[in-house]
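Note that this complex is displayed minus one protein chain, with the remaining chains in position.
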Amino acid sequence: MAVILQLREAIGEFVRDGDTVALEGFTHLIPFAAGHEIIRQKRRGLTVIRMTPDVIYDQLIGAGCVSKIVFSWGGNPGVGSLHRLRDAIEKKWPNPIEVEEHEHAGMAAAYAAGASHLPFGVLRGYVGTDLPKHNSNVRFIDCPFTGEKLAAVPAHRPDVTVIHAQKADRKGNVMMWGVVGAQKEAVMAAKRSIVTVEEIVDDLNAPPNSVILPAWVVSAVSEVKGGAFPSYAQGYYARNNAFYKQWDNIAKERETFLQWIEEHVTGTKDFAGFKKSIEKVVAHA
Amino acid sequence: MAVILQLREAIGEFVRDGDTVALEGFTHLIPFAAGHEIIRQKRRGLTVIRMTPDVIYDQLIGAGCVSKIVFSWGGNPGVGSLHRLRDAIEKKWPNPIEVEEHEHAGMAAAYAAGASHLPFGVLRGYVGTDLPKHNSNVRFIDCPFTGEKLAAVPAHRPDVTVIHAQKADRKGNVMMWGVVGAQKEAVMAAKRSIVTVEEIVDDLNAPPNSVILPAWVVSAVSEVKGGAFPSYAQGYYARNNAFYKQWDNIAKERETFLQWIEEHVTGTKDFAGFKKSIEKVVAHA
Amino acid sequence: MPDGALEYTADEMMTISAARMLRNGASCFVGIGLPSAAANLARLTHAPDAVLIYESGCIGTKPNVLPLSIGDGELSETADTVVSIIEIFTYWLQGGRIDIGFLGAAQIDRFANINSTVIGDYDSPKTRLPGAGGAPAIAANCGEVLVTLRQNKRAFVEKLDFQTSGGHMEGGDSRERMRFPGKGPTAVITDLGIMTPDPVTKELTLTSVHQGVTVDSVVAATGWKLKVADQVSMTPRPTELELTTLRDLQARTAKAHAGQN
Partner (left out) sequence: MPDGALEYTADEMMTISAARMLRNGASCFVGIGLPSAAANLARLTHAPDAVLIYESGCIGTKPNVLPLSIGDGELSETADTVVSIIEIFTYWLQGGRIDIGFLGAAQIDRFANINSTVIGDYDSPKTRLPGAGGAPAIAANCGEVLVTLRQNKRAFVEKLDFQTSGGHMEGGDSRERMRFPGKGPTAVITDLGIMTPDPVTKELTLTSVHQGVTVDSVVAATGWKLKVADQVSMTPRPTELELTTLRDLQARTAKAHAGQN
């Protein structure tokens, strides 16, 4: 049953060293505020899962929180590479990280299988690609009716999934809309879950068949206004493309990266503090 | 690409003798009008698929359209048995029908597999039940990672799926809400599809993430006001429970059933005619 | 019956004692008919925070009147959200999110295995029943299962004509060995009393009889030699709140459905 907590308390209680963590979001509603709090609380040895690791994963990796990444596309959307991810893979800085690489269709099947309490997901996938040569978690099975060969991936079962959504009500029922990615599946697949929201309201006023996560499948809900910045929250604010472009320069060098984390994340006490400190350097932050 | 047709034309063009047909609907939005038109056009040798065959399947079976039924729950909801289904199974009247019986979870997995172009669906199912003893389409596979034994069912791939929805726009984009059952999956799994709707409008005014079937995955759309009667259409009309209760007496005897079909279905030229003829015997029809 | 005590029927006692089994805050997958009446009575009395889920995809539904069908508009319009049938059976039921499954049955055996498929032979049935629906998945995946039905020798049988849903299978650890996700039936509530599985043998054991019902009459209404607990308790009478709430619910229901006739 969801409890309404401050983000600091929620991360403190539900994200532990060595956990397998999914901070999901598909360019929309990316849980930046929660990611920063994980850095502030110095979590270590995390296995991080995400279809599209982007800037927040670059920050977690550079800050030394991550020992393994499971993903299918890693980049700075519309800009280029994730320099901290590359530095970790190519130069083992700040620590070596293990890589388990998939295609999107396989990650999607793994989340759906996890949500469905199945040990594996089946797909017509991993054909014509070298990925299976480098990933022993891709196997092939035969259809018991047609004999066709199909790919199988183990279910994702995160210890904790962290997402950002638009709204929750005071009981902790969560509602999201727009590009909803794999967030519902990631929460349903996880043992624990934290949802940050733009606002907590009296009534969700949900249209029929809305994308809802009832309070009883969520561990904690935290109100964090702007908590998806620099990504966007449909109905609240647009994507801050300037920040994504700036990140390329910040992350290129270890020194500028560490200085940035120090000044804006570990040097601030919460996301409001971060937003305040970043306004000086990014327009419309 | 959807064409907007009269229901008579749509059934005439897209439902053929010997087809595998799914008329889906889960107590809500049941395509009665389309079922009646199949009876009027005297289709024969149909394999009919449905999770919850109810009164419209009782009518199709009693009228001699059906040679096989694939289902997981067959009854008159809130009332009792389907007498025509029982007469066909128990006494082979008007013709013998083959029965392939599942549990709901298996039917759901089969529709999802069909929509996903997978040859089979996987589930934790068919355990503790005698169903597999009577259904060779239930098999068991081993998880390639954990070795766990799981059930598998072949994908449903209907030749044609027929559903009723609330709205379509003039291009043939379809929108439904409320209890949406397995209708989307049944349409996505099918080679052809017919959707009857309460009304065709200029603009669907769909909220984000609505349940939409784009025109290009639908073969034909027909406007049939009240086309789900005696079931209901959320936002349009309530379920006519009186009719469901009356059906029990109508269907109990072959003679009264044949007389009813003759008077109200084959004896009327379309669903409007049926509604008119039924008003005499059912209140609020 | 003592002076001033309320009068009530055996069916009312059955529904009320079944309702008492549903703890507040639990998520409950509800079958149509008797289970639906009991689950909603619980929600309207001691379990306001129980989350009722129907296989039509309605989650957290709060119907003001009892549904005739598993997908009535009353269920979807009062739900927290409505999902597809595919999702309700995958992410929610199989996903292990449901605490309690609430089922009815046509036949039940001593290990609370259930038949809702056919009376007589499967291929040439005496009576063809609606069939499995969601029952096998509910019986397999919910944390625990409650079963409620009227007790007589036609329903409580030595051997099921067809096993639709798994209870404690052949008893003992036979269910455990099959590695069902859920722990199976924890109580069977009838118009005569309450039976719970023996902790070891898992055989249904009469642990409570309703007011005015004798142990012998329950044994006589059972198609096998019913195991009886050393101490058989007496089911507490319906409270005034329980009885008036149930009767109001049924009155509202009759009125609403009549309104559609």
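Letters A, B and C name the chains as they come in the text, with residue numbers starting at 1 for each one.
In the analysis below, contacts are C-beta pairs under 8 Å (C-beta built on N, C-alpha and C of every residue); 3 or more make two chains touch, one makes a residue touch a chain.
Keep in mind that this is a model prediction, so the values were computed, not measured.
With respect to the full assembly, the chain omitted from this view is in touch with A, B. When the missing chain is restored to the complex, the residue among A:T129, A:N205 or A:N249 that touches it is A:T129. The residue from B:G18, B:P96 or B:P214 that touches the chain not shown here is B:P214. For the chain left out of this panel, the touching residue among A:G12, A:G45 or A:P77 is A:P77. Counting the whole complex, the residues of chain A in touch with the unshown chain are 26-28, 51-52, 71-75, 77-78, 81, 85-86, 89-90, 101-105, 108-109, 111-112, 123-131, 134, 148, 178-182, 184-185, 232, 234, 238-242, 244-245, 283-284. Although one chain is not displayed, chain B still touches it through residues 1, 112, 115-118, 173, 184-185, 188, 206, 208-210, 212, 214, 216-217.
Throughout what follows, only the chains that are shown with their structure count from here on.
Taken as a contact graph, the chains are fully connected, with every chain touching every other chain.
Among the pairs B-C and A-C, the greater number of C-beta contacts is found at B-C. Between the Cα centres of chain A and chain C there is a gap of 41 Å.
Chain B and chain C have Cα centroids separated by 29 Å.
For chain B, residues that reach two or more other chains under the stated contact definition are 123-124, 178, 180, 234. Among the residues of chain C, those in touch with two or more other chains are 76, 82, 90, 94, 141, 181.
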